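Take a look at the structure set out below.
Of the protein chains in this complex, all but one are displayed in their positions.
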Amino acid sequence: MNSLLVAPAIMVGIGLFFGTILAIAQRFLKVDEDPRIEVTNELLPGTNCGACGQPGCLPFAEKLVAGTVDPSQCTVSTKENIEQIAEFLEVDAGSQEKLVSRLRCNGGGLQAHQIAEYQGFEGCRAAAMVSGGGKGCSWGCLGLGDCEVACTFDAIHMNKNGLPQVDTEKCRACPDCVAACPRDLFELVPLSQNLFVQCNIPLAGEAATQLCSVACDACGKCVADAAPGLIRMENNLPVIDYSAGGPAAPEAVFRCATRSIVWLEGEQFQDQESRKAGGV
Amino acid sequence: MKQRDPDLLLFHAPLLRQGMTTPKAMRDVLLALAPATLASMWFFGLSAVLILASCIGGAVAAEWLFADRQARGESLRDASCVLTGLLLGLTLPPGLPLWMAFLGGFIGIALGKVIWGGLGQNLFNPALLGRAFLLATFPIAMTTWVPAVTDGGFLQVYPGNLALPFMQVQIDAMSSATPLGLMKFEQEVTPLTNLMFGKTTGSLGETSGLLLLLGGVFLWLRRDLDWRIPVSILVTVVVFSAILGLFDADRFPSPLFSVFSGGLLLGAIYMATDPVTSPVTPKGAWIFGIGTGVLVMLIRVFGGLPEGVMYAILLMNAATPLIDRYTQPRVFGRGGDSQ
Amino acid sequence: MKNNQSYEEFIKGVWRDNPVFAQVLGMCPMLAVTNSAVNAVAMGMATFFVLVGSSFLVSSFRNWIPKQVRISCFIIIIATFVTIADYTLLALVPKVHKELGAFIPLIVANCLILGRQEAFASRYPTRLAVMDAVGMATGFLLALFSLGAVREILGDGALFGVKLFGANFEPWVIMILPPGGFLTLGVILLFFNWFKFKKDEFLEDVAEAERSGH
Amino acid sequence: MTAGANRETVTPSSLRLVLTLAIAGLISGIAIIGIYESTLPTITANKARELREAVFKVLPGVSQMQALVYRDGELVVVEEAKKDEPVVYGGYDDSREFVGYAVPAAGPGFQDTIAILYGYQPAQKLVVGMEVLESRETPGLGDKIYKDAEFVGGFSALSIDPEIVAVKKGTSSNANEIDAITGATISSKAIVRIINETHTAWSGKLPAPGSEPSIKASEPTSAEGGQ
Amino acid sequence: MRAFRRLRRNFEHGVHPAHFKEQTADLPIQRVPFGKDYVMPLGQHIGVPAQAIVTAGERVTRGQLIAEPGGFVSTGLHSPVTGTVREIGDFRGVDGRFAPAIAIEADAFATQQVDAGDGIDWEALSLEEFIKAVQMAGIVGMGGAAFPAHVKLSVPDGVTIRHLLINGAECEPYLTTDHRLMLERPEALLEGAEIMRQKLGAEETVIGIEANKPDAIKIIQQHIAPGDPVRVVPLKVKYPQGAEKMMIKSVFNVEVPAGQLPRDVGVNVNNVGTIVAIADYFLRGIPLIERVVTVAGPGVTYPANLIVPLGTPVRDVVKFCGGLKPGTREMIMGGPMMGRPIASLDVPILKGCSGVLVFTEAETARRKEYPCISCGRCLEACPYFLNPSRLARLSKARMFDEMKAYNVFDCVECGCCTFACPSNIPIVQLIRTAKDDLTHRKEPDA
Partner (left out) sequence: MDNLPWIFISALLVNNFVLTYFLGLCPFLGVSNSLETSARLGLATTFVMLVTAVCAWVLNTYVLIHAPYLRLICFIVVIASTVQFIEMLIKKLSPALFRAMGIFLPLITTNCAILGLAIFATNRGYGFWEGIVYALGAGIGFTLALVLLAGLREEAELSSIPKLIQGTAMNLIIAGILSMAFMGFAGLFSST
């Protein structure tokens, strides 16, 4: 029956022994490190995407704790997460408008002419290597979906017209697609800015429309119809500058025959035209 | 506009090709195996035909079944799954139930190829994977060997072949041991000439060493295989047995016995050389070959199994990514080895 | 309302967040002891007992245990339950205990159990914690059972030792060997994925139909 | 994932930590002791029964047994063998006559260590029974060493003078030869080797036939700690 | 082993494509008649584009400077014809993209004659003046890379050029421009070489010619005066014998270290055409306004070696050669191994274009792609000892950064790997894609 005593004795002994050793160790072997960094890091999404401008989540966490960046600079986190971090670090979440990625091209397979047949690896950058992939407009979307592959958040899907459709809900404005596109067609714009130019051709008039039926022919009607200063022509393309004029109104796009300038609410290419194209 | 321009094709240079294509390489290997295949039919009669057909059937069935709907049949055209089936068949015992042979082919392709994404993506040799699966699943049937047909003629079929699916084999009364089994468990040496010309018990394709060598020479002439691999395997095996022979020539197999017995030639020439699952780099090929040779001898001499070629190759397949990574060739104009 | 939530916790563990199929936790006992259905179920029940018991305790004492030593305390609690299970099995079903061998004590290291304490039991009220544990443990038990059943049926032609296919069935020995464990679980997970994929596809189709309906 | 945000930030004193652990240990120790004490009798009884059954199986005709160890140059009867101390079991018939030893033995098999118990009759230098206690040999092949009645039966009167030899199936002719199992030669040979090796190890330590220790208690001894 | 290699006088690996040179090897160089429209892209060479110094509507004469170098790695541009500047704007170039160019409408009645003058007293020029002159003359490497020739002449301090290596390998199948130049203008070649050699201060001139051009080797050897520091080295026929680092290995048995230039081992490599252009400018005063182009391939009615004014649309060149045969599927600027397919017949002939090749269905049909089976043929082909198979797989998986560890930037895109690949993997394209991604990837602003 002595085991009735032995067991608890051993247990308590071990508990005390190691508790003490660890307590001592804690005191003498402790390496100073702000514990908040680790906690913050765990609160971050851990995708290490670099959207925040830091090389990864841990460095961002370090900077957060140091107070040199705002939690909201992590565009990938959900709002709740950001608030949680802000609360934990007792800082202001900072406010950053939701950005989404928009495509400066509207010339899908049905509108932009193909001048030669491309054969080879199915990728935009790869196709661009071979005489521009055979697309007449050498500024437009090649439609082979490098961006679709690049997007970590599954926000891009090629629509049936061969253009990348960005899901505004899923897009976290990580700049993966911007970096991936060999034609440099993506732009991160605030979701609240509805006016958008979806063409990238610097040619004017017939030279442009000959290559793509929805090319901006630089007619200048949008400039005329918008509030003064809001839109100006640069390199044969309209440039919208919210700081220079305003307010933006949908009227600016009404007379654009090619829908090169559009008033967007939600996703791009939601209009009937591409829907129909999808059905073909 | 003037005369209409042709629709030009844009294809990245270079635009010329050497002429060899992957399906052609597969067909070459099939051709190289033809003599050994015919010999297996000579030795084992109709049973050999049935087993090979079942394996190929299983392999083709899996390839077809799991292909994309639109690409169905497309991947059959390169003949690589036929080759897998044939090679698997050649490694099976002649008395194996046909349903097991079919299953082996099916599993080999399904587990060894399809799930990896198809031709060229797999990291383990599909034929050997199929065999390893069979051996682990039906160890008794897979280690029951029957002697070559003596009388009975070509039309004879081993009763074991005809076992019902999922049912047990009635073990052949006339089962006998392979040269390696005899060596390992009875210390009995089979004469070398029998090993070379095929008068031995064993799996379908391994009995005739010389025909296998012949096919190997053909493949080497066609530049379809990396000669470093078979050469290094065989040399390693010879050296290993020679060294063992120095200790106790009676207990350990002689070098020539080691080379010509079991599946070594079949494995070294046709299976270890499977380009997909062996290293691409020349240095890697040497390491792969030496590793395989050492493992073969280790398992044969010190292991529990009489034959180790299959396991040796599979184990080296597993190490191939590592070998490849650490044997990158020296780049032109760079002194030391890169990486 | 409250009942509803408990039910949620329960069903979550059984299916949606199944510890094995969805979370890939507790793989070691999962594979090691599932070469027969009996062993699988015995292991599942032992795990059930340990998980539910320790969740109850941890959740009850969650406000007393200082954060710094919580892991150590959890481990002590779990280990106690495991020891109890170990001796009980040894006394009641020595045959099964022999088969399960060292894997009963290894329940202590089952990531599932410690994980549940850390993630759930130490934060939620006892009632929810127990429901969660019951759900998770049931999910684990079901997973163990399905794997054990497949392996025993193919590997031995039997279920719970009862021969299913008659005496002449050729057993698939690999199924009771280690590789069979890995392969079977891999294939089961494949089906799980396939099922999820089909479901997602279906949901997407529905969403698509709705969108174009507008 | 730790939702660290609402965790306490004040560090409790080391003393509290140590005490918490100690209390947890205390409670757990008591609980374990409880279960241990309450299951111990059943467990011990189970083990003893198992051992007895095994011993009776490998030594036909035996109805009583006792544990024997080799201490200070002679085989002595013990209640309980010390750890790391090789033990054999003496078997006696109804008339308290010595019948033979049941010897536990173990060694590497095809997969892993095989543990067996074999019955040995010193008078005729015969192995009279063999039982596999533990093995992980391949189902269908290696497991025949305990499933194959013919093989197990082969050990019922096998001369171990000078040692047992495993031969190919159907070729055993001498008293010290046993048929190996086809397809499981390695496991069969492993059993034979284990017996031979253990026999050699014990041979100098067993007393001359006839002078074996006589049975002490009429109750069978407990085998606690023997294995 | 080392000594054995030394004896071989060759580089390792490489491939042996069929030559296909019979079509044009014996055809003397002809001149294409002048047409109407000419387009001179401002960026015809590697480096910074030139800057136009003419405006729309301005009249220009043949040989007149119409654009100035836009920087050091840039050259002048001269009007290929006498006529009127029609427009300065974006035109489609060989790479399929639109780029700034000067469009000139040729004068229908001009003689288009340039007077071969006395040239320039090059011996009197200081090195700087000489380099400036080469730059203004618009001379770029005619071997394909179109690297401004004067840049190669500007040797930094501490580097001495000991050998001038003239690249007459012409290892690309089909092409015969260098071959014909060597046959028809050996004097010009040797004169140009002498100018270059003296200006570089090199000890000797070595002319490397593949052994399948014995006539060229013979003619040049005949023209070398005894005692001249010039020698001709016949080289084994093997692609890419003409790649400069390969040729240096073959001729001098020296490996140019990766990331370094031929000058770092004391060699200056120039194409035959470049040397002739030097001679033409300094001895006859003609800047680079035209070049020799081989028009060949199964789709051309009359293959030919042509002198083509720069800026001539491919359409005109093809028309002169009898037009395209039916079934034409593919047109390439340059050789079949490294050339660029073109998307339109309207693109102009540029300074770096040595050939226009036309392929038909028969050639394009057999490029069906199979998965890589890791056969290792590409490794055995790559003269740079890279691992093309791995590079291609990584690129397909878009793991571009990992490719740096496999020395992706050492690849010269010679195409040996793809040529050898039984699975027809577009390896070079995949490698170029990765290089492009790594160098041009738009990084988000931090």
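When the chains are written out, they are named A, B, C, D and E in that same order, and each has its own residue count from 1.
The rule is simple: contacts are C-beta pairs under 8 Å (C-beta built on N, C-alpha and C of every residue); 3 or more make two chains touch, one makes a residue touch a chain.
Keep in mind the model is a prediction, meaning the values are calculated, not measured.
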Report, in label order, the displayed chains that the undisplayed chain touches.
A, B, C, D, E
Of the listed residues C:11, C:45, C:93 or C:114, which contacts the missing chain in the full complex?
C:114
Kindly state which of the options B:11, B:43, B:106 or B:133 is in contact with the chain not pictured.
B:133
Can you work out which residue in C:39, C:59 or C:80 touches the chain that's missing from view?
C:80
Subunit A residues touching the chain left out here are 3, 6-7, 10-11, 14-15, 18, 21-22, 25-26, 29-31
Tell me where the left-out chain touches subunit C, residue by residue.
24-25, 27-32, 72, 75-76, 79-80, 82-83, 86-87, 101-102, 105-106, 108-111, 114, 174, 177-183, 185-187, 189-190, 192-194, 197
So that we can see where the missing chain sits, which residues of subunit E does it touch?
393-394, 396-397, 399
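We take it that only the chains that are shown with their structure count from here on.
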Separation of subunit A from subunit E in touching-chain steps, minimised, is 1
Please identify which chain has its centre, taken as the mean of its CA atoms, farthest from the centre of subunit E.
D
Need the CA-centroid distance for the pair subunit D / subunit E, whole Å please.
85
Which whole number of Å gives the spacing of the CA centres of subunit A and subunit C?
39
Please tell me the distance, in whole Å, between the geometric centres of subunit B and subunit D computed from their C-alpha atoms.
45
Could you tell me which residues belong to subunit A and also touch two or more other chains?
19, 115-116, 119-120, 126, 129-131, 133-134
Could you tell me which residues belong to subunit C and also touch two or more other chains?
69, 173, 177
Across the complex, what residues on subunit C touch subunit D?
64-69, 72-73, 76-77, 79-80, 83-84, 87-88, 90-92, 94, 119, 123, 155-156, 171, 173, 176-177
Within their complex, state which residues of subunit A touch subunit E.
50-51, 53, 115-116, 119-121, 123, 125-126, 128-134, 138-139, 146, 149-150, 175, 178-182, 184, 202-203
Complex contact set, residues of subunit D against subunit A
1-5, 14, 17-18, 21-22, 24-26, 28-30, 32-33, 36-37
